[in-house]
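As you look at this complex, bear in mind that one protein chain is not there, while each of the others sits in place.
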Amino acid sequence: MNVACPECVADVKVAQQPELNEILECGECAGELEVISLDPLMVAVAPEAEEDWGE
Amino acid sequence: MNVACPECVADVKVAQQPELNEILECGECAGELEVISLDPLMVAVAPEAEEDWGE
Amino acid sequence: MSDEITVVKCGGGLSAHRETICQDLAAVAAGGPVVLVHGGAAQLDELAAQLGVPQRRLRTPGGSSSRYTDPATLDVLLMTMAGRVKPALVASLSRHGARPMGLTGMDAGLVTARRAGAHKAVVDGRTRMIRDDHSGRIHAVDPAPLHLLLDAGLLPVLSPPALGTEGEPVNVDADRIAAAVAGVLAERRPVRLVLLTSAPGVLRDPEDPGSLLPRLTVSAGSLGEADARGGMTAKLQAARAALDSGVSQVVVADGRITHPVREALAGAGTRIEKAAPFESGNV
Partner (left out) sequence: MSDEITVVKCGGGLSAHRETICQDLAAVAAGGPVVLVHGGAAQLDELAAQLGVPQRRLRTPGGSSSRYTDPATLDVLLMTMAGRVKPALVASLSRHGARPMGLTGMDAGLVTARRAGAHKAVVDGRTRMIRDDHSGRIHAVDPAPLHLLLDAGLLPVLSPPALGTEGEPVNVDADRIAAAVAGVLAERRPVRLVLLTSAPGVLRDPEDPGSLLPRLTVSAGSLGEADARGGMTAKLQAARAALDSGVSQVVVADGRITHPVREALAGAGTRIEKAAPFESGNV
């Protein structure tokens, strides 16, 4: 399964069973994409994390 | 199933499946008996309730 | 700031109205000291079902009926009251600007109780000796920790269980906690008690919401002309006990309206009054 990168329009490969909010990396522009819908499959550029929340 | 009343030795009838702490009444002396063991089936004279705890 | 303390009892059946009740409580608390007492019977049943803990009733020879608080039910009760209902109230009150402090009767020995002794009761149709029931009767309420919190501008959010004489949790009725708390606080300051319910107040006919009694006179031997059944009987007994302890005003009112506490204090619902001695024919 493939989806178009919203940044560079390259094809991005998606795993068999993508999960909502999963992060994919575009092989072309190295941008991080977030799965925002499963049916239909839609991705968007992932927001920047505010900071590292690990303690 | 029967059990001997510890007060008057009369036979007291017990339900098919007695429960632990169940109260039986002796038909002979009208005493209240408590099931204190199931196997073997044993009864003892039931203690007096301290008071009525219902509100 | 008023010196008069408002004690409000809110049952678990009103959880759908939590936000409006808490908003109203926070508004009242901005003008004077408030104590909230809550129950949570419906939520207890829900969690017991989730955990597969059967809920049974005890019927005593005296004819009354109560929850069989066996050890497994006591565990569910603590998780419900202290872990589900109370945090939701504390969070909501905080969002509306109050400074709530969640407590059970066990904290600081606030509400002490005598656990029921061994007694006979009917469970599931059979008479049994009951020895593992963790319910009981209120022995005393210590007003000192409540005055301490109220004087610091905090809003105590109190619920069962109480603390037993052996330092164990004991299930006691939340309406009675509210009445007892109002009663001991009244020894030092004026206190009014609002019992919120899922009806317009006390009804002459429970089937007819139009039969609201604006006033109801209770006496030592009578709960007045209300057709009091089930939960309302306990509420009216608690109301009478509060009046006997010197609480100046007791109202049973609707918890489902927009400003339930302020409306109750302004005259909505049923105001409970004590019969003057010469009136009470049937003591």
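As written, the chain order gives the labels A, B and C, with residue 1 at the start of each chain.
As a convention for this text, a contact is a pair of C-beta atoms (placed from the backbone, for glycine too) under 8 Å apart; a residue touches a chain by one contact, two chains touch by 3 or more.
These numbers were taken from a predicted model, which means no experiment stands behind them.
Engineer: Considering all chains of the complex, which shown ones does the missing chain contact?
Structural biologist: Looking at the entire complex, the absent chain's contacts are A, C.
Engineer: If I consider the whole complex, including the chain that's not displayed, which of C:86, C:119, C:176 or C:240 touches that chain?
Structural biologist: C:86
Engineer: Please identify which residue in C:8, C:28, C:106 or C:202 touches the non-displayed chain.
Structural biologist: Residue touching the absent chain, from the options given: C:106.
Engineer: Can you work out which residue in C:148, C:220 or C:266 touches the chain that's missing from view?
Structural biologist: C:148
Engineer: Which residue, C:4, C:45, C:75 or C:263, contacts the hidden chain when the whole complex is considered?
Structural biologist: Result: among the candidates, C:75 touches the missing chain.
Engineer: Given the full complex, what residues of chain A touch the hidden partner chain?
Structural biologist: 19, 21-23, 32, 34, 46-47, 49-55
Engineer: Using the document's contact rule, name the residues of chain C that touch the chain not shown here.
Structural biologist: Residues in contact with the chain left out: 47, 50-51, 75, 78-84, 86-87, 90-92, 94-95, 99-104, 106-109, 144-145, 148-149, 152, 154, 161, 163, 166-169.
Note that only the chains that are shown with their structure count from here on.
Engineer: With chains as vertices joined when they touch, what's the shape: line, ring, star, complete or other?
Structural biologist: Basically it's none of the tidy shapes, so other.
Engineer: What whole-number Å value describes the gap between the mean CA coordinates of chain A and chain C?
Structural biologist: 53
Engineer: Determine the centre-to-centre distance between chain A and chain B, using the mean Cα coordinates as centres, and give it in whole Å.
Structural biologist: 72
Engineer: Using CA atom averages as chain centres, what separation in Å is found between chain B and chain C?
Structural biologist: About 38 Å separates the centre of chain B from that of chain C.
Engineer: Return the residues of chain A touching two or more other chains; collapse runs of consecutive numbers into ranges.
Structural biologist: In chain A, nothing touches at least two other chains.
Engineer: On chain C, where are the residues touching two or more other chains?
Structural biologist: none
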